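In this view, the complex is presented without one of its protein chains, the others remaining in place.
Residue numbering begins at 1 within each chain, and the chains themselves are lettered A and B in the order written.
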């Protein structure tokens, strides 16, 4: 246990209500030395996929032993399970609804426990705010050094909920992926990794098409392009992203999450 | 005094300007060990009622000895008083404009002092930002263990400003309350507690009406209803809330703060 155990928060609570404050108050009540770090509270309400994406992109930059608490929980009060997950580096606490898809699919040495030990919870437990009443006390205790086996029974990983992973399709001279999200700058994030492109293109010229727009520019950096150019770059997490230099691709391309991104080897059929 | 004294912030400063940063800088200048927790900075500008509501719903989840600093202060620079309040568990610092209504009305053992000791303040004190120049230094010193009597003279609780409390009306077979706020998810919060309903309905069927819509469903959880259903639930703070399952009641019902919520015993007159 570190001297100032870190607990991160990824939620759809927003910042305008008392939800975040109440959760932090509970965390500090159980673990006064906790260092609480917001990853984000701006996940769209009940957008488990969005929460899963942001968490998976941020969590790995934290020190070992960090506890990641993720509360996007449309099923609160239903029979959905609550999980505590131990990986080689971290603990994760949250609902069994797919928010931990990346963790469950990528880690090999992992323990999953169902949270059922009500002696760890606030009392009484409300029906609509388990983030505050169950998950926060459990996260604080895990960050404080409690062994994960105290939360409840071990369960099999393959019984845990994972979201469908969008696969890319390669056929003849085309690779087809999709827009999986956008960021604040309007960059369109795809499910195509830089490695996917490298293997597919092998230094040959390509054309990337999204919506009605296309580009042949795969840049290393935004700064390489002229202001207003549509470009593709490999982003800081290793995935292809469609951008407008000094602009907002989301607005200018008019693309939406789920739209196809087609990469064609030049000389091939557009 | 705890090792890492907690100071919470509830303000209408927003997050886009330098106000929050300046206040935190001052707090840390006076108390380097302070652990600062944002409850919210998204209170609507000058909405004392809104600040009062959020603070009252979040503050009780923090550990004993927390100092709650609340700055929604449309009267800054006028003759309005500044208060430091000591309750059995907490200190509160902020303007005497009703933001501490719940504290003043609910606590029995309580000391209220007017903040006048200018030797505690930043120098010079600006005319328009007492949150930074007066309240932050005082909050930091209280969190650091200073006795509350140092801030200025004790004053009588009943001279302190409180906001009108919206009472519910019970007549014949109807109970009438109102919408007091909404949350990020579009849930409509009322001033009717779960306890009020239980005493009124005594297990008899009821109909709840808000705007042009009505429901007979008082659910325990959101998850109990079908997606799109209008329902009422007792929320995590013990009050009745009108929701649309997996939806946004605020948008779909078209209700506004202050709209009436009518609960009628079935068989009675709608």
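In this section, a contact is a pair of C-beta atoms (placed from the backbone, for glycine too) under 8 Å apart; a residue touches a chain by one contact, two chains touch by 3 or more.
As the structure is a prediction and not an experimental result, all values here were calculated from the model.
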Legend entry - Sole residue of B:46, B:114, B:213 or B:262 that reaches the chain not shown, by the stated touch rule: B:46
Legend entry - Of A:108, A:123 or A:220, the residue in touch with the unshown chain: A:220
Legend entry - Touching the absent chain when the full complex is considered, from B:7, B:26, B:39 or B:192: B:26
Legend entry - For chain A, the residues touching the chain missing from this view: 2-4, 6, 8, 10, 15, 35, 37-42, 54-55, 57-63, 66, 183-185, 220-224, 233-236, 246, 248
Inset, instruction - May I ask you to list the residues on chain B that touch the chain which is not drawn? - result: 12-26, 28-29, 32-33, 36, 45-46, 74-78, 80, 126-129, 132-133
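The rule we apply is simple: only the chains that are shown with their structure count from here on.
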Inset, instruction - Determine how many degrees of rotation, between 0 and 180 and to the nearest 5, align the Cα atoms of chain A with the equivalent atoms in chain B. - result: 120
Legend entry - Centroid spacing, where centroids are CA-atom means, of chain A and chain B in whole angstrom: 32
